[in-house]
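Apart from one protein chain that is not included, each protein chain of the complex appears where it belongs.
By written order: A, B and C. Residues from 1 in each chain.
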Amino acid sequence: MSNDDSGSGADSGTEESRPDREEFRHDPVDHAAVEAGMSVADLIGQYGRAGIGAASVHEAVDVTATMFREDVTCFMGLAGAMVPTGMRAVVADLIRDGHVDALVTTGANLTHDAIEAIGGKHHHGREAAEGRSLRDHDERLRDEEVDRIYNVYLPQEHFAAFESHLLEEVFPNLEGSVSIAEFTAELGRANAAVNEREGVEETPGIAAAADEHDVPIHCPAIQDSVLGLQAWLRSQVAPFSLDALGDMGALNDLAHDAETAGAFVVGGGVPKNYVLQTMLVTPGAYDYAVQLTMDPPQTGGLSGATLDEARSWGKLEKEARNVSVYADATITLPLVAAGARDRLVDD
Amino acid sequence: MSNDDSGSGADSGTEESRPDREEFRHDPVDHAAVEAGMSVADLIGQYGRAGIGAASVHEAVDVTATMFREDVTCFMGLAGAMVPTGMRAVVADLIRDGHVDALVTTGANLTHDAIEAIGGKHHHGREAAEGRSLRDHDERLRDEEVDRIYNVYLPQEHFAAFESHLLEEVFPNLEGSVSIAEFTAELGRANAAVNEREGVEETPGIAAAADEHDVPIHCPAIQDSVLGLQAWLRSQVAPFSLDALGDMGALNDLAHDAETAGAFVVGGGVPKNYVLQTMLVTPGAYDYAVQLTMDPPQTGGLSGATLDEARSWGKLEKEARNVSVYADATITLPLVAAGARDRLVDD
Amino acid sequence: MSNDDSGSGADSGTEESRPDREEFRHDPVDHAAVEAGMSVADLIGQYGRAGIGAASVHEAVDVTATMFREDVTCFMGLAGAMVPTGMRAVVADLIRDGHVDALVTTGANLTHDAIEAIGGKHHHGREAAEGRSLRDHDERLRDEEVDRIYNVYLPQEHFAAFESHLLEEVFPNLEGSVSIAEFTAELGRANAAVNEREGVEETPGIAAAADEHDVPIHCPAIQDSVLGLQAWLRSQVAPFSLDALGDMGALNDLAHDAETAGAFVVGGGVPKNYVLQTMLVTPGAYDYAVQLTMDPPQTGGLSGATLDEARSWGKLEKEARNVSVYADATITLPLVAAGARDRLVDD
Partner (left out) sequence: MSNDDSGSGADSGTEESRPDREEFRHDPVDHAAVEAGMSVADLIGQYGRAGIGAASVHEAVDVTATMFREDVTCFMGLAGAMVPTGMRAVVADLIRDGHVDALVTTGANLTHDAIEAIGGKHHHGREAAEGRSLRDHDERLRDEEVDRIYNVYLPQEHFAAFESHLLEEVFPNLEGSVSIAEFTAELGRANAAVNEREGVEETPGIAAAADEHDVPIHCPAIQDSVLGLQAWLRSQVAPFSLDALGDMGALNDLAHDAETAGAFVVGGGVPKNYVLQTMLVTPGAYDYAVQLTMDPPQTGGLSGATLDEARSWGKLEKEARNVSVYADATITLPLVAAGARDRLVDD
C-alpha cells in the first residue's frame, strides 16, 4: 500500500541505517505523561518529549532561561491587555529580579498598572451577561460606567483617580519637553511613592519596579492610551510636551553596547517591532529571541511574523536561537516564566 | 475626560456601593505570580487569579476534575495529530485510571498508536530543513520515504510493519460484518498481545488500555486513515466488512443510562460532534463539557463553535457547566490533565 | 543606517544588476486598484498585483480554472457548515456544470441540503439577541425549538420533515447492506423526485445534482450527523445497514484512472484528508490542489496543514501546482468559483 512497490520496509534494517536518509536523523518522540503532584519543571520536561506547541514551550523555556542570565542584555516587549488580565506581577517580578534590561510596552498597560498602584482594581467580568445580548450587555456597562476589556471590567471612576494621581504626583515634576522614558520613570516613582505612603498594595507593580531597578520603559505609541490623552490635556494647560524621539538614543546605545542580546516578546504590535528594530542602527543583532503570540503569520502582519523573517532584516543574528509559541499569552507567559526561573535555580 | 460631565468618580463611594451597578458584582483580578520550584497545582491556582485564557484553563481544570470523578460518565473526543505529536501516554493513562468511559477518535490516531505499540517510533523533525525550501524539503522526505506531520517524521516502513500486524494479529480474528468498535477493540487486544509477547514498550498505548478497561473506541470516519485503507484492502480479499452503524446503539445506550454525563473534547472535527450529538437520541444532555481547541468560532465551523451553541440543540443541559480553552492542545491537554489529577488527589 | 557600512545602495546600479542576487529575481508588486462597476474578473486581476492573501486568491483562481477543465478529474472536498450558511447553490452549480467528478462531504451538509430540497429553510439569525446573553439566547432557542449554527437558525420541525422524507422516499428503496455512496445517491434521487413532484424549489441542490450527473458523493463519517442517526434508527427496525468500506474501491479507481487529477478542498476535516489520501493507493498523485481554509497550520492538525506536507506522503506530485487561501471560505468560495468560471469562458 504505497506508491512505490518497494520491497523496503521494516525488513530493510533499522530506520536510520539507510545511507540515503540524510534528512532523517532526529530523536524519537517520547510521549508526555502527567501525574498528580508534578512540578512545573516536570511538566516542561514532559513537553520536551512531545511535538508542535508543547515542543515550542519547552524550547522557549530553554532560550528564555539563557536570556534571563546576567550576561545577556534582555529587551522585553509587552503588548496586549496583559496588565488588566492579570499578568502584572509576573512582569514586575521579572524586572525586580534583574531579568529585564529594557521594557517596551503600551500606554494602556502603563495606565492599568498605575490604576492598581493607587488602589484601583480590575474585576473578573464576562463578555456577556444573563439577561442581555452582547450589545445590550455593553450598553448596560456603559450606563453603569464600567469599561470592559474582553472578560475583565474596570469602573470608570478609576480613570478619575488616575487623573488625580497624574495631576498631583506626576505632572508637577515634569516641565518643558521631556522624553517618554522620563515620563514613564516619573510615573513609576509616583506609583511607588503613593503606594509606600498609603500602603495600598504589597508590591507596587511594573513601572515602580522598573524605576526602582533603573530599567527604562519605552512606550513609542504613548498617545494611543488614556495615559497619552492625559498627557495631551496637560500640554493644553501647562508648559509640558513629550519629545517623541528623546529616548531613542538611550535604547539604541543599550543595544549597541550589549555583548549578547535577547528579545523576550509577549504579544505583537509596536512593542514587538520596536524591540526588534533597535538592532537596525547597531552593528550587532539579537542572539536570542522568544515570542509568545497568538497572531498567525499567514496575514503578513508584523505581529504574527516568524522570527526568521527578522533575520533577513538583520534584526537577528544569522546563528541566533529563536522560538515562537503560538498560543494565548496569558497561558504561556506564566508557564514559560516559571519554567525559566526553575532553570536559573538549577544553575 | 469622559463623555459625561459626571461628578461621579472615586468620590462617589467605593466601586460597588452604587445601587445602579447590577452587572458589576464581580471579584477583583488578582495577579498571577510565578516562582522557581512551583507545582502545576500552584500554577493552575495562579491562572485562576488572571483573565482570558488563563482563567479558562483554571475553570477547565475544575470542570474536568468533576468529570473525571467516578459518578460521571465521561465521553472523550480526540481529534488532531495528538498521537504522533506525543499525547499518547496522557490519553492512555486517563483511560487506564478510569477517567474515560468512551473514546471517540480518528483512524489516524489509532494507526499511529498501533505503530508505536509494535515498536515503531515517530521522530522529532522540522517543517523545513537546512539547505532546502518547504517544497524541496517535502520532496526530499518523499525520496527518503519519510512522511511528515507538521514537525514530526514517520518513516514509511512503519506502515508496512503496521500492515503485517493487521494481517497477522488482527484480521484473522475478524470475519464477516463487524462493527467499528469491535474492530478497534480487536486492534487493542492485538497491540497489547504483541507488546506483551515481545516487550516492545512499557505501556502499550491507547487502544490497548481501552481494551483492557472495556472502554469502547468509536471511530466514525475510520475509512479516512491508513487503518481504513487497510480495512478496505482486507475486504477485497477476505469475507470482511465494517458495519458503519453497528456500534451506535451501544454509545447511545451509554449516554441514555448516564446519570451524570461529561464531554471532554480535545480538538474539533468528527470526534467533537460525535461526542455531542449522541445526546440527540436520549432524553438527557451533558452536564459538563470542556473543549480544548485552537479553531476560532468566527468561521462558523463546528470545530470552533462555542459550547453554548450546543445548548440550542439540546446537546448540553441548560444548566451545564462548560468551558472552552482556545489554545494549542499539545500545551493545554497535559496542563489540564495534570491539574485535574491534582484535584482528584485532594478529594 | 545599516549594519553594514556598505557604500552600496541606489548608487550601485539598478536593483537587479547585482550578480550576487540569485534569490532576488521577482516581479515588482503593482498595487491593486478598485472602482465602481468593476467585474469580478477585474478584481481577481487586481488581486494578482498584490501580495499575501490577495495573491493567493489570484493564484487559486488560476489553478481552479485548470482543474475545472474537462481533461482534469476533479475531487472536491466540502467540510464546514457550508450548506446552512448559503453555499449550496455554488456547489450544486459546479456539479451541474461538470466541474466536479467526485464529492467528499459531511453528513451535516447532506442533511441540510435535503431539508432545503423538501422545502425547509435555514434562516438568518444571530449569535446573541437583544435582551439575552449568549447562554440565555441558546436556552431560549432551545425553548423555541430552533437550532443554531453560528448565526443561522433552523427550526427543529424540519428534522421531523427530513425524517419523513427518509422514511417515505429513501429507505424503502434500500435493503440489506448498502454502501454509503449508494445511500447518498438514493438520497439525491429522492430529493430530486420530491422537488419535481411538488415543485418546492427551482434547483434541487447538491445531492440531486450529483445524482443527475452521476457524480458520486462520499461521506466517510456519515454516522456523525442527523442523517447518520436516522440511518441507525432505520437499522434498528428494518434489514438495513451501511457498509463503511463499500464505496472505497470506486473512489480509488477514479483516482487510479485519472490522467490528470485535481483536489479542490473547501474547509479541512475528513473531506480534506479523504480527498488527499485516495492517492495513497494509486501510483499517481494530485497534479493540482487548492484549499480554502481558515485553520492555521501552526496547530499541527490536518485541517490547516500546508499542501506541501501532503507532498512528503506522495499525495501530491512533486511538481504539482498547489495553493492555500487562509480566509473565511464563505467569502473565498464564491470569489474563486466566480473567477474560475470567468477563465473558462475566456478559453
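Keep in mind that, in the parts below, a contact is a pair of C-beta atoms (placed from the backbone, for glycine too) under 8 Å apart; a residue touches a chain by one contact, two chains touch by 3 or more.
Quantities reported herein were computed from a predicted structural model and do not represent experimental measurements.
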{"item": "Contact with the hidden chain (one of C:Gly37, C:Gly176 or C:Gly199)", "value": "C:Gly37"}
{"item": "Among C:Phe159, C:Phe240 or C:Tyr274, the residue in touch with the chain that has been omitted", "value": "C:Phe159"}
{"item": "Full-complex contact with the absent chain, from A:Ser39, A:Thr105 or A:Asn151", "value": "A:Asn151"}
{"item": "On subunit A, residues whose C-beta touches the chain left out of the figure", "value": "79-81, 85, 108, 134-135, 137-139, 141-142, 146-152, 177, 180, 220-226, 228-229, 231-233, 235-236, 241-246, 248-249, 252, 267-270, 273-274, 277, 280-281, 294-303, 305-306, 308-309, 311-314, 318, 328-330"}
{"item": "Missing-chain contacts mapped onto subunit C", "value": "1-2, 4, 6, 8-12, 15, 18, 20-24, 26-43, 46-47, 49-55, 57, 81, 84-90, 93, 116, 121-126, 129, 137, 140-141, 143-146, 150-153, 155-161, 163-164, 226, 229-230, 233, 294, 325-332, 334-335, 337-338, 341-342, 344-345"}
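Criterion: only the chains that are shown with their structure count from here on.
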{"item": "Far-end chain from subunit C, centres as C-alpha averages", "value": "A"}
{"item": "Cα-centroid distance, subunit A relative to subunit B, in whole angstrom", "value": "30"}
{"item": "Approximate Å spacing (C-alpha centroids) for the pair subunit B, subunit C", "value": "25"}
{"item": "For subunit B, residues that touch 2 or more chains besides their own", "value": "81, 85, 137, 141, 146, 150-152, 226, 229, 233, 294, 328-330"}
